[in-house]
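Only a single protein chain was left out; the remaining protein chains are all shown in position.
First chain written, first letter: the chains are A and B, and each begins at residue 1.
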Amino acid sequence: MSDKTKVVVIGGGPGGYVAAIRAAQLGGEVTLVEKQYLGGTCLNVGCIPTKSLLHSAELFEEAKEGAKYGIVSSDVKIDFAKVQERKQAVTKQLVNGVKGLLAANKVKVISGEAAFTSKDTIEVKTEKGTETIKADKFIIATGSIPAKPPIPGIDSKQCIDSTGALELKEVPKTMIIVGGGVIGVEIATLYSTLGCKIVIIEMLNEIMPMMDGELTKMVRAKLAKKGVEIFTGAKVMSFKDAGENVEVTVEMPDGKNQVFAGEKALISIGRRTNTATIGLEKAGIANDRGRITVNNKMETNVPGIYAIGDCVGQIMLAHIASTMGEVAAENAMGHNNVFDSKTNPSCVYTKPEFASVGLTEEAAKAQGVDYIVGKFPLAANGRSMIMGEDGMVKIIAGKKYKEILGAHILGPRATDLIGELALAIALEATIDEVIATIHAHPTVAESIKEAALAVEKRAIHIPNR
Amino acid sequence: MSDKTKVVVIGGGPGGYVAAIRAAQLGGEVTLVEKQYLGGTCLNVGCIPTKSLLHSAELFEEAKEGAKYGIVSSDVKIDFAKVQERKQAVTKQLVNGVKGLLAANKVKVISGEAAFTSKDTIEVKTEKGTETIKADKFIIATGSIPAKPPIPGIDSKQCIDSTGALELKEVPKTMIIVGGGVIGVEIATLYSTLGCKIVIIEMLNEIMPMMDGELTKMVRAKLAKKGVEIFTGAKVMSFKDAGENVEVTVEMPDGKNQVFAGEKALISIGRRTNTATIGLEKAGIANDRGRITVNNKMETNVPGIYAIGDCVGQIMLAHIASTMGEVAAENAMGHNNVFDSKTNPSCVYTKPEFASVGLTEEAAKAQGVDYIVGKFPLAANGRSMIMGEDGMVKIIAGKKYKEILGAHILGPRATDLIGELALAIALEATIDEVIATIHAHPTVAESIKEAALAVEKRAIHIPNR
Partner (left out) sequence: APKAEAQPKAASVTEGGRVKASPLAKKIASELGVDLSTVAGSGPNGRIVQKDVLAAEVKPAVVEKAA
């Protein structure tokens, strides 16, 4: 028998497969158990499918607006079956890629459903029967599933979750989206671009409450231009299957009920951890209503058992799952690493894109941080103008030392631009270093320097007030 | 009379107008003299027009390939007059923007041609006559103009420079591009996408010699796919006006002559400083065949006279001109700043984009630097796959400390992605900090982290060899 550390990873999403590869790189003998699909939510019914569909939607919009740029064509139409086919192909290619990577790293993959039977043993139900596996270390990465609130009528046939919304065969004429978080807003962007009339119902006072409020308002305005109606502070009371449509009764902010009819109703009020059937109690793993309790080394209360990603119920993002996975794998293999979310970017694939890292202005205020803001509107950025886009770069800096505390970008390529500012936060950079860094012309990134200059009211390409 | 420092800036390009604004911000009484157009080469016949035309070309290509993504349309055509109109509109808007910014900063703008008559005086020829201006400080920012080599027949009517190439009324059927630098390659990208058959003739052994060779080869392959023929180590001997076409005689690498016929011949062999008529000798300003000699404070040999941008003949890029402009303005106003090009990004707007900062592998080798390379192919990046693009991220790190010495990206959004790595170089970051920074999923930027991991042969999403 091998004297390698035996590591079992439960769940093959971006948390689990990354943890498995990292543990194998460090010399572990790694087994990955996945019950449904490698790549997990992210590759199969999450990040990748949404972005593939959104990319097609973006191209559709660009094609329709081509005349502005001198591109003439007639009869621009969407072939939604083809859009779905393309999504399927991308997903498949990436899932196969993960399969190949696991093989290249000599990770053994078992198709089956795992559950703990004790602190050091799991049982895996496979097609061929039940297998028992002992290991030195376990990494739990079972992810999350869409939450389904107990609202009357929610089982009406028109009610779908995000998975359903990504698998529609046709673009619906109307859709009521319950929940204005990132997923709700991305699906609103997708289908409104493809011609669907959308209403978003959000219980809180703002959509995407973790994003910067000022920029979120700009997103709302852009959605409104596409005909998306947004009601915040509004609560869904019931659904009723009315044949063609579902009728959604909503308690509006004024306390009165209003009924919205839609061909589909998307329930996107959040996700809950997927830990109900994995035998947490058998192994004695502490959790808070299904959210596995971990420290910053991703250790659970049980020595040798780690948990990562959506199933810990902290920040439900793929790159967080992967980062936690690396940390857990390294710790499981005897190294010493900790998870820190301070450089975590949050991205929303609206058009233009919306991305954020560090403190929002709201959070800075709430935490009593002494801050100062620098803003640069992309209407004054040549590259954005060329692309026909606008938006804003906003930097939150400490008042005294001008260190970068947060950055928020609404604009073309925002999800990639945020990388520079995440690195700035990682390195405890101040605006001075961002300013001293030469930014290429003509790029959107120039606006990052301008926003940093604006912190000291010395932007070049806008009047400073 | 005001006791403000009197600053005169000669030339209103990205060097001059930025210097003027910065000097005004610092309390100077600033006059800007511009003989032709505010915004200079960059806004009128350089960066902005090329990128506006290239954006239309990109949309055209995307529209033609729309079916792959489920976008159906018929008869996709380019309306080149409209493409030019759009370019004109963008340029005009930006030039007006500069006008507004100068006004907002209370910079006095004089339309006229300036020349030194002594160390502290210039004469400006305007429509209304000649004006004499004395000042405390002068900043020379007269830029550059296309070089015209003394090749027989170069005055043939089909020979054009970059300005001519950007103002064509129709897409030519064939074009011979003499000089495979950034401008040549961008114009090749533009017109080949619009259906023009292109031949590039380059005297050196590689096109874009300052860019990383490995990635440049990938660009060559992509251009070849578009039908662009590239001959390196080839020298143009003569042009001959043959009516419809120009006949370009080229001495090929094997020493034999070959004749290429083209509807147009673009001469893009470089640019020379535009300093012949500004009275350098009257003021006693040292220069090397027209390239004004400066130190890293942008000071010329004459106290109080600074020179910036293309006219110093160092790195002919708009953001370098602007950066030098800021440095010169600050020094002129009594502050103390130096110019350092170490974070300078070089960008080429090919499809996908090509961007670079710091040392290339070739330069590292030539300088005897002990380096190590990390590479990540974008074919393994989900976001790139969604966009139907590929490419590569390549990081050059010091062998011992793994500090980032250079980075090279061929891929979608490369010109904006390079910002993160420029900041990394500014902050003397090592790959550890880039790895520790959480990169959002799904973005192209994730590949930067992967390339950093690859430096230590521990990339997650490719097998490490």
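In this text, a contact is a pair of C-beta atoms (placed from the backbone, for glycine too) under 8 Å apart; a residue touches a chain by one contact, two chains touch by 3 or more.
What you see is a predicted model; the values in this text were computed from it and never measured.
Residue A:433 is the one among A:58, A:299 or A:433 that touches the chain not shown. The chain that is not drawn here is touched, among residues B:85, B:136, B:432 or B:456, by B:432. If you put the missing chain back, the residues of subunit B touching it would be 401, 427-428, 430, 432-433, 436. Residues of subunit A that touch the chain left out of the display are 401, 403, 427-430, 432-433.
Throughout what follows, only the chains that are shown with their structure count from here on.
Distance from the subunit A centre to the subunit B centre is 36 Å, each centre being the mean of its Cα atoms. Only residues 14, 18, 21-22, 25, 42-43, 47-48, 51-52, 55-56, 59-60, 62-63, 66-86, 90, 93-94, 97, 100-101, 104-105, 317-320, 322-323, 326, 341, 343-347, 355, 380, 382-383, 385-387, 413, 415-420, 422-427, 429, 433-434, 436-446, 448, 458, 460-464 of subunit A touch subunit B when the two sit together in their complex.
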